[in-house]
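With one protein chain removed, the remaining protein chains of the complex are shown where they sit.
Chain lettering (A, B and C) follows the sequence in which the chains are written, and residue indices restart at 1 in each chain.
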Amino acid sequence: MDFDFTDDQEHLRDAVRKWVDKGYSFERRRDIVKAGGFLREAYTELAQLGLAGLYIPEAHDGLGMGPVEGMVVMEELGRGIVLEPLVQTLIAGGVLSGYAPEAVKAAWLPRIASGEALVVLAHQERAARYQLDACAAQATQAGAGWTLSATKSIVPVGDQADAFIVPATVAGKLALFLVERSAAGVSTRGYGTQDGGRAAEVTLKEAPASLITLDGLSALEHAVDIGIAATCAEGVGVMDKTMAITAEYLNTRKQFGVFIGSFQALRHRIADMKMQLELARSMSYYAALKLNAPTEERRRALARAKYQLGVSMRFVGQQAVQLHGGIGVTDEYIVSHYFKRLTQMEMTFGDTLHHLGEVSQRMQDKAGVFA
Amino acid sequence: MDFDFTDDQEHLRDAVRKWVDKGYSFERRRDIVKAGGFLREAYTELAQLGLAGLYIPEAHDGLGMGPVEGMVVMEELGRGIVLEPLVQTLIAGGVLSGYAPEAVKAAWLPRIASGEALVVLAHQERAARYQLDACAAQATQAGAGWTLSATKSIVPVGDQADAFIVPATVAGKLALFLVERSAAGVSTRGYGTQDGGRAAEVTLKEAPASLITLDGLSALEHAVDIGIAATCAEGVGVMDKTMAITAEYLNTRKQFGVFIGSFQALRHRIADMKMQLELARSMSYYAALKLNAPTEERRRALARAKYQLGVSMRFVGQQAVQLHGGIGVTDEYIVSHYFKRLTQMEMTFGDTLHHLGEVSQRMQDKAGVFA
Amino acid sequence: MDLAFTPEEQKFREDVRNWVHANLPPDISQKVHNALRLSRDDMQRWAKILGKKGWLGWGWPTQFGGPGWNAVQKHLFEEECALAGAPRVVPFGPVMVAPVIMAFGNAEQQKRFLPGIASGEVWWSQGYSEPGSGSDLASVKTRAERQGDKYIVNGQKTWTTLGQYGEWIFCLVRTSTEGKPQTGISFLLIDMKSPGVTVRPIVLLDGEAEVNEVWFDNVEVPAENLIGEENKGWTYAKHLLSHERTNIADVNRAKRELERLKRIAKAEGVYDDTRFRDEIAKLEVDVVALEMMVLRVLSAEKSGKNSLDVAGLLKIRGSEIQQRYSELMMLAAGPYSLPLIHEAMEAGWQGDQALGGLWPGGAAHCAPLASTYFNLRKTTIYGGSNEVQRNIVAQTVLG
Partner (left out) sequence: MDLAFTPEEQKFREDVRNWVHANLPPDISQKVHNALRLSRDDMQRWAKILGKKGWLGWGWPTQFGGPGWNAVQKHLFEEECALAGAPRVVPFGPVMVAPVIMAFGNAEQQKRFLPGIASGEVWWSQGYSEPGSGSDLASVKTRAERQGDKYIVNGQKTWTTLGQYGEWIFCLVRTSTEGKPQTGISFLLIDMKSPGVTVRPIVLLDGEAEVNEVWFDNVEVPAENLIGEENKGWTYAKHLLSHERTNIADVNRAKRELERLKRIAKAEGVYDDTRFRDEIAKLEVDVVALEMMVLRVLSAEKSGKNSLDVAGLLKIRGSEIQQRYSELMMLAAGPYSLPLIHEAMEAGWQGDQALGGLWPGGAAHCAPLASTYFNLRKTTIYGGSNEVQRNIVAQTVLG
């Protein structure tokens, strides 16, 4: 039992933090939002730091690191509310490494690690909500390969990614495929998202696809759990910075002749926010440390973590705006962007009520971290 | 649309308040608790004020009054956390007047109105929780009459009441009966309850019974709704006094050299308590004014009211203790008794989660008071 | 005590309902019912329709051309408008400045300004808040110096709702720095077309520009535009605030939006999910309780008995409910509330033709949900933040 970070992990954190502070100013971010919500150049910078290869084995030119390093990185990106979706790259690295045939690995992993290829998960369907096993997309075997027909929504940077990881049914069972955006039958329609980022509707009409695995539900659940752990860490980073911004504001802003940070009711609110932050941080650790556990244990833990994060992110985001007062609801001031990011993250990979259901369903007689 | 009380209603309120203030001091109440939780003499005093006949028609020697008068009275009794269960008498008066055959009415209503007979509802069964249609008790026709076999729990002053209103099944359908405590086959075991009051387990073994109605579920639901409305009003009274006690404490008690009522965090807590009190008062009005509405509308409204009261009573009770600090958890100081009363009332006639379920199930497309 | 409205009140409600249904343009109510973007024209069209009927100043006494309704009638009128999907009347003219002009303005001012307000011809804005003032409204810094028969105004107002459309603005200005901050404030009406007035929209977190900054740079204002006496403006402003009562709770809109929430939950397939449905059920109780509280206040106003001091509670609860229904609507749509498609917030948007209209998932009702949620975060901040309201409520309990 040990929650200290190694020196290597601390160096990794420093490197990412430095890039965020120096390379991803709020002004640059604002320009990226204006330009559509994604900047490939910024993504390439992340890849140059090695982050795109974090979950890719060294044999495939990655760093071969694990969930704790993923947590460290995502926390720092969260602090800067970085739009470029590294969480997707962690998912792609993890899922392809874990489930894809060797040929697919060899073809894609090195390119993902270098940043040359951006691969994202395209699983959301209109009727599915947060249920991973609800899937109308169909796959058909065509000679040695496969074709897919599907309509997937809210696919992160879907109109600029190079390939998609797509769940589709084969004989009633979920399988996972890789589809290139440039393939025949693929069309996309991109748009900005509420947090300033970018997503797209992706339509596949008999698009050629490579099979990743026929055990698609296991792989998809794993993919989403990687996403949850990363989102938890990112959420901690976003909240940590949100708290800092808010605390500074309370200690700067005067009303009725005194700093508003001297009002006890606001101080107690800050204490409640700090509580939510530290509970969330604790559960982010938990998510990272359970990400490689056996399936049932992993799913239970990740649901618990995302539930806590959902509660925390909503509270911290809303209260940060409230404590700022009027300036908190302006586009100009930074805190509203942190709030919007927190809001969007709550609805990513299952919202709070969804994960409450998961926790409730997966409950056991035993209690606690190790149960 | 008019929420003013008539002069008669105000006089009624004054009369009850005067009795509570002068006739039901905290010391007298403490003696009653010590002596077992019920004092017939005090109940008789209530009856002498006419309160036992509130819901009994004038033709049967009652006052023939309605839910608003019931609300006024229960609120005042709540203020004094009066242990003697007038709510049971309102139920008995309402149900017998509304559902019993003339002979039963003639035999019992005048005696109830005078206070000579105390009749209580005995419906709780071990497996039923708050479901009114779950009933293991059996009724058997025996000549012109009936006999009942049943085990009923937590019957208010069950070992001292004169008769019980008992639901039991006849050919799989719920019917309602009246059973005298002195009848053959009736045994009771009384005990104190958490709020200082009294209840009993009541066992019937082929006890002779008078039929009130074969439409027992309707009558029982009505009985419980009368109970809910009365409990809502009583809860408002208890909370109102709890708030007053707490406010006085905050304005008297000093810590760190100042009145603790000057701390903003505590002031905001008081504001939140006031909110809950006024929401509860509003819903108590609503309950009273919907008590004579058609069944479905009545049931929906009463569930909404009891849900709100449950939320409010829990919050106000807990916070009152919290704001008092150490003295709030002592038996000696009065506020803990108000807290315990509020706690018990939440679990009477369906708790908060139960009524949430009722509200949820009975929800319609339309919204608001008149929907 | 009676929950039902009197036959006269019911008749009144019916008359209002019939008139609103006959006169509210369907293209406008369609936007309101779906939280789509309302243009200046939409708002003013409805204001002028009301004005023509004599109902834009629905709270006005007959002596100034209003209908002279009592508290219950006003409420019924507001409720029928809200439920029918009428846009909220921009309150700065008919609800806010008009009562001040009636109470404290001179006959000349009443004759000059009230008709334009009553008809909906003139768009008024409010100039109270200043940068940094927040809930401390008495900290007015905008100066008005008397020079002959004019005031020269310099300073800045902010959070001026819909000020981009404003033609006139009523302002609290500082005419004296002596004594307590409250004593040196005056109430001035300013023509926004005057030289030196600059309006800059503030983009809010939902990307819309609902509020503005307004600068005054040596703006000349005729002294005849001063309401009442110099340095007594704070008294007038407080009088105005005391006029905001039950409408602060906005319970009529909450009822309409709760019904919309149920429609959205059904369309998104979560209405029959126990967990989600329970959240709606809780909100339902919240709305009923708020409505009962509003009705209690109205009854007390009508009869003059048992007056209730619950304005703070109404503000707190009303704003919390607004935030909650918008939150639940957004959560009902979940991921489908995440696309930010500005054009989808215009009426008549048909989806993305390139994708055969399938966008996102073909459900246009999703488009405004997150924006509305973001936008309504303001409700617990403006009009005296809920923290300030809690101070006020505590004062009523503890002294």
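The rule is simple: a residue touches a chain if its C-beta (ideal position, glycine included) is under 8 Å from a C-beta of that chain, and two chains touch if they have at least 3 such contacts.
All figures in this text were calculated on a predicted structure; none of them were measured in a lab.
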item	value
Touching residue (missing chain; options C:106, C:176, C:274 or C:303)	C:274
Of B:25, B:255, B:295 or B:364, the one touching the omitted chain in the full complex	B:255
Touch list for chain A against the chain that is not drawn	1-6, 9, 68, 243, 247, 250-251, 261, 264, 267-268, 270-272, 274-275, 278-279, 282-283, 285-286, 288-290, 304, 307-308, 356-357, 359-360, 363, 365-369
Positions on chain C where the hidden chain makes contact	274-275, 278
Missing-chain contacts mapped onto chain B	124, 126-127, 129-130, 151, 153-154, 187, 189, 191-195, 199, 201, 203, 253-256, 263, 265-266, 318, 321-322, 325-326, 328-332, 336-337, 339-340, 343-344, 347-348, 351, 353, 356-357
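FYI, only the chains that are shown with their structure count from here on.
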item	value
CA centroid of chain B to CA centroid of chain C, Å	42
Between chain A and chain C, centroid-to-centroid distance (C-alpha), Å	38
Interface hub residues of chain C, defined as touching at least two other chains	387, 390
Chain A, residues touching no fewer than two other chains	263, 265
